[in-house]
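Removed from the display is one protein chain of the complex; every other protein chain stays in position.
Letters are used for the chains, namely A, B and C, taken in the order the chains are written, and counting of residues starts over at 1 for each.
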Amino acid sequence: MNTIGSELRLTLFGASHGPCVGAVLDGVPPGMIVDVGRLQSEVDLRRPKADIGTPRQEEDKVEIVSGIVEGRSTGGPITLLVMNRDTDSKKYERFKDVPRPGHADLTARSKYSECVDLRGGGQFSGRMTVGIVAAGAIAKMLLEERGIRVAAFVRQIGKVRDAEERDVTSGVLSRSNDVRAATDEMAEAMRSEILAAKDESDSVGGVVECVVDGLPIGLGEPFFDTVEGEMSKMMFAVPGVKGIEFGAGFAAAGMRGSQHNDPFVLVDGKVRTAKNDAGGILGGITNGMPVVFRVAIKPTASIARGQRSLNVKSGRQTDLKIEGRHDPCIAPRAVPVVEAAAALVLADLSMRGGTVD
Amino acid sequence: MNTIGSELRLTLFGASHGPCVGAVLDGVPPGMIVDVGRLQSEVDLRRPKADIGTPRQEEDKVEIVSGIVEGRSTGGPITLLVMNRDTDSKKYERFKDVPRPGHADLTARSKYSECVDLRGGGQFSGRMTVGIVAAGAIAKMLLEERGIRVAAFVRQIGKVRDAEERDVTSGVLSRSNDVRAATDEMAEAMRSEILAAKDESDSVGGVVECVVDGLPIGLGEPFFDTVEGEMSKMMFAVPGVKGIEFGAGFAAAGMRGSQHNDPFVLVDGKVRTAKNDAGGILGGITNGMPVVFRVAIKPTASIARGQRSLNVKSGRQTDLKIEGRHDPCIAPRAVPVVEAAAALVLADLSMRGGTVD
Amino acid sequence: MNTIGSELRLTLFGASHGPCVGAVLDGVPPGMIVDVGRLQSEVDLRRPKADIGTPRQEEDKVEIVSGIVEGRSTGGPITLLVMNRDTDSKKYERFKDVPRPGHADLTARSKYSECVDLRGGGQFSGRMTVGIVAAGAIAKMLLEERGIRVAAFVRQIGKVRDAEERDVTSGVLSRSNDVRAATDEMAEAMRSEILAAKDESDSVGGVVECVVDGLPIGLGEPFFDTVEGEMSKMMFAVPGVKGIEFGAGFAAAGMRGSQHNDPFVLVDGKVRTAKNDAGGILGGITNGMPVVFRVAIKPTASIARGQRSLNVKSGRQTDLKIEGRHDPCIAPRAVPVVEAAAALVLADLSMRGGTVD
Partner (left out) sequence: MNTIGSELRLTLFGASHGPCVGAVLDGVPPGMIVDVGRLQSEVDLRRPKADIGTPRQEEDKVEIVSGIVEGRSTGGPITLLVMNRDTDSKKYERFKDVPRPGHADLTARSKYSECVDLRGGGQFSGRMTVGIVAAGAIAKMLLEERGIRVAAFVRQIGKVRDAEERDVTSGVLSRSNDVRAATDEMAEAMRSEILAAKDESDSVGGVVECVVDGLPIGLGEPFFDTVEGEMSKMMFAVPGVKGIEFGAGFAAAGMRGSQHNDPFVLVDGKVRTAKNDAGGILGGITNGMPVVFRVAIKPTASIARGQRSLNVKSGRQTDLKIEGRHDPCIAPRAVPVVEAAAALVLADLSMRGGTVD
């Protein structure tokens, strides 16, 4: 279903090749100053960039339909709308019979019958994430009022992995390059990785890392509504995400308790930990340290080279070539989506339980 | 909060050191044969084993309070209750002031005030998962009626990793050894890893893998209620889980699209994929292949050796030694919990949307 | 919040004096034929009529943004949009300081601060119900595929009460008159009641009755998600509704059990009841008889005659005269809203549990 969240609730609407896509954000407290210019810039960050992105070009101008009047939230549902313009729907018809490997063609058609709208990915399209980014921009402003900053950047593309420890400033720095890497050097290496895949009519995967600082102790509602649980549920809605880990994550499997446990220390009169292998979360609740997580993003499913598939009607094996406009790597464009999605989750959690700091 | 699920809904109750823990499972269709003996055996699998587990011994006999009459589900809420007996609560009081590294002591106390019940971990205790295992046993029976089998096993303990490709039978085989490894050889190697940590008054992490086969095409309710999203939200409620990945997971970040995409093929007249890097899920919806995921489990936070902590009242650094009974590795005991939790999620999803097969 | 429903989920968006209002309807099964012309006629039924309605005139043309392609549902979220045109916002500003009796001015401003959007009632406006009617039209089609018909009509206006027992055909017949009464005679009498109030610069209340037939036995999910509970929660969202009763309703308080209990009888081989004081619901579950309920609708709060109010800033008592365009009675226009809302609830329930017939 297309609604998520409890006290701050997001509903996505529209479809990739309909007249528009958008979002309803419900539960934003009244009187918040909404910087509409900045909201637009966040959405712009999601647009494809030059040689490493798809040539599909959308203006992606956000229209505010309700909930913000004279630059302030009214307390009512905020409706945000982005028109679709650059659509080319004809080519998608055949994917109902010959599903593209790595795409939702088969599963969508099986679940939703042949009436499913697969044009441009329909409701599965990465384009639906425009609404997440726009709504997330408001969530970010909400968090910033409380001193909380959310920032993401690309940690890995293909074989190139950024091995440095990073903090929330890396997210800001990553805005200076198209790859959204933490430094320009990393960006250069990662760009080569992307272009190499593109040259071979192929695509490549990556890892996006997100860091959130300024969080109070106490977000998260165990047993089931843990910070990790809420965050991961949201993240797996981002197309292409196939894994998530917090703090040391999978590396913790190879560690000893004496290594992994973060000792408590006093910093400026506040209880903090000396390191952060817990990723800022203990018992499903924020512990005052930065929340750190990484999501694994698979290589773009659409590739220009030929692939084996099946005509599901005739049952015959067939070779499929997907023409058109595709990102050779989604990770850079996923950065603002991950940031926005994380902000939505944390703003929702911060409106639920009691926190301390 | 302590409730999860939509059409099949689980509520956990009780606390580790209260008179009992238990679960309410709501939404089980009427008339289902419930093998109470088997329900008990699933719960028994969770009990600690010999030298590699904690010596805390609970009988863990499941009492059926409602919802099952004469071996069949009535359609009403199923209430399951397990008494607590072997509790030793005194030692927990001091952790309110001197929080144990890696535990929820600090976050729980900050969020829930000093009235929080930390005895035995209170509502954060691994003991709460008894209710998950008991309720999950019923979910498993429900899935088995539809030909769906859920099985988990230990994929990694510390530095020892099982590198073989495994299927659902590994879960069954893993029941023959205490470590819950897929083979007795792996079990031996992993047991050494656990005992080595134990000998050094330390603990060690691990990875549990879960495989589900027999699934129809069509489970999952995107945009937000994806199979991955629902599964991961549930899994992060299992104490100690710090990461989850589906199919190729984090390895996908280093792959090319041409490698990662699973080609469609016809098997016995059904559309399947030639390999399963997608982990059985495309676009958030099951694709008819086995769902495969792994969860990273951190090393047990309680270790016998001294650790640095803080007296949060005095602000003084202190050395903390945790006495008592602890598992040197939680992964083996997490296996039945992961299995049960996965069954609950998939049974819930299978009661929501339309599926095809 | 602006979202309701479980398996069929409705989200309203927009605001009365923004560019548009609309609805997202999530969970409609794919492949359903959607008669767009009829969808529009249902919305047209909600428009004010001649002398007994407000002169505010909106074209209320429904635009389908997503979820319906070539006349069939796709399985994706259905987005419906209606532009606002005839808005006159200036006059509302003063109601923030001098709240109109019977309106949400005071409560909205207190809850949502002075940033609240009260233009045209903002998110509290009856105009938001356009989205309910449009989405409900689809729910009705969904129910009709299963042989279920939903129909409402005006049971009472002011002192004029229709005392006849009515069935689902009364809803159809009521479409032939503007008052939405079950017969033209009743319509005449009720119209006089409305015009009498209007002549005195006043307004008048009413009762809308809704009848649903063709329902199977088994809708409703007790203990809490009863048919009555789900229905009433939805109905109280309709502006002006202050009471709801099922079957004999409040009259049951004065009855004996031997009168009120409906004896079971066999009709065409099916178990039915000889009469229907239960309103088609036993134990929160439909019993195969028509579901019958009535909602009490208060007199329109906006009246042309002077009223006592308060300047909440200065604390001074003041006399308030509300100019502008108002319905002297909302009941007739509430009829299609009640019908649509009832259809949404029953379609949602019919997609949840198991039913029998």
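Details
The rule we apply is simple: contacts are C-beta pairs under 8 Å (C-beta built on N, C-alpha and C of every residue); 3 or more make two chains touch, one makes a residue touch a chain.
Since the structure is predicted, the reported quantities are computational estimates derived from the model, not experimental observations.
Touch with the chain omitted from the figure is made, among C:54, C:84, C:177 or C:300, by C:300. Touching the chain that is not shown, out of C:74, C:156 or C:174: C:156 (per the contact rule at the top).
Not every partner is drawn; the one left out touches chain A at residues 6-7, 29, 352, 354. Residue-level contact of chain B with the missing chain is found at 1-3, 9, 11-15, 18-20, 22, 24, 26-27, 30-31, 63, 65-67, 69, 72-77, 79, 108, 111-117, 122-123.
Listed by residue number, the positions of chain C touching the unshown chain are 1-4, 12, 99, 101-104, 106-108, 110-111, 123-124, 128, 156-159, 197, 200, 202-207, 217-218, 220-226, 228-230, 232-237, 239, 241-266, 269, 271, 273-274, 278-279, 282-287, 296-303, 305, 307-310, 312, 315, 317, 353-356.
As a working rule, only the chains that are shown with their structure count from here on.
Each chain gets a centre from its C-alpha atoms; the one nearest the centre of all protein C-alpha atoms is A. Distance from chain B peaks, on a Cα-centroid basis, for C.
Spacing of chain B relative to chain C, judged by their CA centroids, is 46 angstrom. For the pair chain A and chain B, the distance between C-alpha centroids works out to 26 Å. Counting partner chains per residue, chain B has residues 354 touching two or more of them.
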